[in-house]
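Missing here: one protein chain of the complex. Every other protein chain is in place.
== chain A ==
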Amino acid sequence: MPEALHMRAMTELSHIRNFSIVAHIDHGKSTLADRLIQSTGTVQDREMKAQLLDSMDIERERGITIKAQTVRIDYKALNGESYVLNLIDTPGHVDFSYEVSRSMRAVEGSLLVVDSTQGVEAQTLANVYHAIDADHEIVPVLNKIDLPASEPDRVKEQIEDVIGIDASEAMLVSAKTGVGIRETLEAIVHRLPAPKGDREAPLKAMLVDSWYDLYLGVVVLVRIMDGVLKKGDRVKFMQNDTVHQVDRIGVFKPGMLPVDELGPGEIGFLTASIKQVRDTKVGDTITHEKKGAEKPLPGFAPSVPVVFCGLFPVDSAEFEDLRNAIEKLALNDASFSSEMETSAALGFGFRCGFLGLLHLEVIRDRIEREYGIDLITTAPSVVYHVHMRDGTMHELHNPADMPDLTHVDHIEEPRIKATIMVPDDYLGDVLKLCQDRRGIQEELTYAGSRPLVVYDLPLNEVVFDFYDRLKSVTKGYASFDYQITGYRQDNLVKMQILVNDEPVDALSIMVHRDRAESRGRAMVEKLKELIPRHMFKIPIQAAIGGKVIARETLSAMRKDVTAKCYGGDATRKRKLLDKQKAGKKKMRQFGKVDIPQEAFISALKMDG
């Protein structure tokens, strides 16, 4: 970071605009962001790589952003004034709704990008409500107007109907051809409010996100609310109660560029020789160690893993590789926890905690892809409170650790408040889904013409496949958000699965007694499909305590033999056999039975 590149001192509040872009995956968020960055000369054309703001493959494939990212755009407006426009790209999934809400609090306005050939889609809705919650000024942007299928008038009407915001002055843009880009920049300047803040007040900076950099240690993304942050300051992370000396401050253009100070309304980064992302909690307030703010910013919530599962290497020789992968990933992800676990059937692995199922899948995919380790993922579980007769309480993260029932007084499970927005046509399906998952309806109201449903649901009915089911019964036209509300006692039991009369601990789940038969039946039926036939018949049972509540029998294999095998086939058939033997090694043996790795997750998916 050469000193010559240092930026001038901080910008006047009136000349700052902070914004995020809300959009559905294919609607052109990244292309629009690239075009805004490029057209202002923030990045030289020759440095421009397509989609500057997208990083990981998994994010791109799943259309989600996991880490907030930011870029500072210097823009000379038509009125001759120079403005600083800070764009924060926010994570976009219900598992990360807390992180989204903090990112949204760091900016004052949003561009709502809608593909004018497609219209509003579900994921857009979930995030636009975060923006509305954060009192954003929202500028609708209709993208892809260069395409023949573009229907800006219809989509404007839809935005007004479905989201309930004025779309009459929506920007008409083609991020691809550049049409409407200058008008959009002008709208950011003139329609979005300037940030507020007091330069003289004690420092209050909100920690928006953080990540680990190999050379700099933890990089912290901050929004300055009040006061001034300078290099060399000793600062206190109020919620974490730690003090650090600031090594560097700067902004993203989008590369890191050092500055001398960051003032109110500005968004930038600091480094302070922080070793662990764990010590930098999203939503924390950073102030000066001396003469600091008395009270932190409101709305902080520590991020707590709510879904746990076991991750085991398919090949037990890869345990150390797995440990290494998990340690590296944990460096950059404070919301992911892990501890070693041993399973009778699966050997050594890790019990890991996640913010939600998507978070789980992202981490699992990264371990498999980036570290090349095949994993067995055991049934995800929430954290139960097991109250013992002696008055003590255990947190149960793993059904396999369920204590002897004779010592258990009662069990509590986490409940959530789920808010679902859904078009009229699918309302009945959504209500049925919530009822089936032991939901208690709390509210049914209308936001404009759109029903809004609030349900009290057990988290364990939601973590696994609720969101997938919701998307499927509403063809994607539902938004879903949830908060954990607390614990409640219920009639919960541990259900075991026995394959060939041997319990498979990795398939044990906690389930409500009333739902046990149907879940047990569904699981044994699924397993019957997922486990390949063997040379002997295999009973597959679901049991509570010693009592079998559902049973299927996988028939013995009856035919698997090569019809023609002559001299010319010897080499080929031998190689095929070697390949099949290798495939068999990808399965785990439970007693005499080979269970394919995907069975552990697929067995739990409910079709209804």
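The working rule: a residue touches a chain if its C-beta (ideal position, glycine included) is under 8 Å from a C-beta of that chain, and two chains touch if they have at least 3 such contacts; residues count from 1.
The rule we apply is simple: contacts and distances are computed from a predicted model.
Per its UniProt entry, the chain excluded from the display bears the name "Heme chaperone HemW", taken from "Heme chaperone HemW", "Spermidine/putrescine transport system permease protein", "FAD-binding protein" or "Sulfur carrier protein". Only one of the listed residues, A:Lys76, A:Arg234 or A:Arg574, touches the absent chain: A:Arg574.
Of the candidate positions A:Leu214, A:Ala317 or A:Ala563, contact with the hidden chain is made by A:Ala563.
Listed for chain A, the residues touching the missing chain in the whole complex are 533-536, 555, 557-568, 570-571, 573-574, 577-578, 580-581, 584.
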